[in-house]
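Sharing a structure with you now.
What follows is subunit A.
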Amino acid sequence: MSRVSFVRKVKYEKELQRDVAAEVIATPGGEKILSCLQCGTCGGACPLSVYMDHTPRRLIGMLREGFKQEVVESFAIWLCASCYECTVLCPAGIKVTDVMYALKRIAIHEGIYPRRFPIPVLAKEFMEMLKGTGRNNEFWLVLRVLLKTAPMKLLTSWPLGLRLWRRGRMCLIGSRIPKPAGADLRRMLEVLEHGNASDVKPSNVTPSQGPDLLPGGAVSRVNA
Partner candidate 1 sequence: MSDGFNPLIVGFFCNWCTYLAADLAGTSRMKYAPNVRVVRTMCSGRVDPQMILWAFSHGADGVLIGGCHPGDCHYQEGNYKALRRTALLRKMLTQFGIEPERLRLEWISASEAERLRDVVNEFSEQIRGLGPLHLRPDVREEVVAA
Partner candidate 2 sequence: MNGNGNKSVKIGVYVCHCGTNIAGKVDVKALAESAAGLPGVVVSREYKYMCSDPGQDLIVKDTKQFGLNRIVVASCSPHLHELTFRKTTANAGENPYLFHLVNIREHVSWVSDDPAAATEKAKALVKAAVARVFWHQELQPRRVPVNPSVLIVGGGIAGIHAALTLASAGKPVYLVERKPSIGGHMAQFDKTFPTLDCAACILTPKMTSVKQQPNIHLMTLAEVSEVSGFVGNFKVKVKRYPRYIDEAKCVGCGECIEMCVYKEGKYPNDFDLGLGKRKPIYMPFPQAVPPVPLIDPATCIEFKSHKCPKGCVEVCGDRDAIDFSQTVKEVELEVGTIIMATGFKTFEPRRLPQYGYGKFPNVYTSLEVERLVNASGPTLGQVVLRDGRRPEAIGILHCIGSRDENTNRYCSRVCCMYSLKLAHLLKEKTGAHVYNFYIDMRTPGKGFEEFYKRVLEDGVSFIRGKVAGVTTWAQSPAEEGKLILRVEDTLLGVVRRIPVDMVVLSVAMEAQADAENVRRLFNLGCSAEGWFLERHPKLAPVDTFTDGIFLAGCCQGPKDIPDTVAQAGAAAAQSMSLIDKGYVEMEPNTAWIEEELCSGCHVCVAMCPYTAIHFDADKKVAVLNEALCKGCGTCVAACPSGAAQQNLFRDEQLFAEVEGVLV
């Protein structure tokens, strides 16, 4: 006899955090989320929505109602490839791509994302690298990200690296901007960092690790 398991589906008002919508509304591009028609154009247009746990429409709907936990833990925000298809088509003029960025920032800020998940790591590494050299070198970036997330993948990735290297398309010594300019760049970023530090509100979400989704964890969704 098969066993039936019941999942609680009710949501209580006291579980909601409505301030999260205000946070997104305050970021550029997110102003109009309250006028979302829930028409689903974004979800229909998104090349990745078929793999998402929540479509962009649902994320916006949940955001407005304060389903903060579900939204920032959503795998969908990391699947967003910034293709801007949703933004171009949205009949309410919502910059959905910017909303996805805002959600990524909130998630990174609050440390909510799948453990060993490469994208946030990539984002942070990328940032560090820019502060160092002013430019990005894919070789070192990929190496650093892989080391932090999936060291085993170095094994499967090296053939491509080798092919690129053979054709002179991989440089181990990255291009960097001249020293004085590099100092300038760091200075510029620091000005903003300190400006921002005071803006950061303390998180009222319990930092959670979310589901342990290794990059390969998406496989089952893909064969849909």
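In the analysis below, contacts are C-beta pairs under 8 Å (C-beta built on N, C-alpha and C of every residue); 3 or more make two chains touch, one makes a residue touch a chain; residues count from 1.
With respect to how the candidates were assembled, all candidates are chains of the complex that A comes from, given by their letters.
All figures in this text were calculated on a predicted structure; none of them were measured in a lab.
Set subunit A beside the options 1 or 2, and in this complex the one it touches turns out to be 2. The part of subunit A that touches candidate 2 in the complex is made up of residues 37-45, 49-50, 55, 57-58, 85, 89-93.
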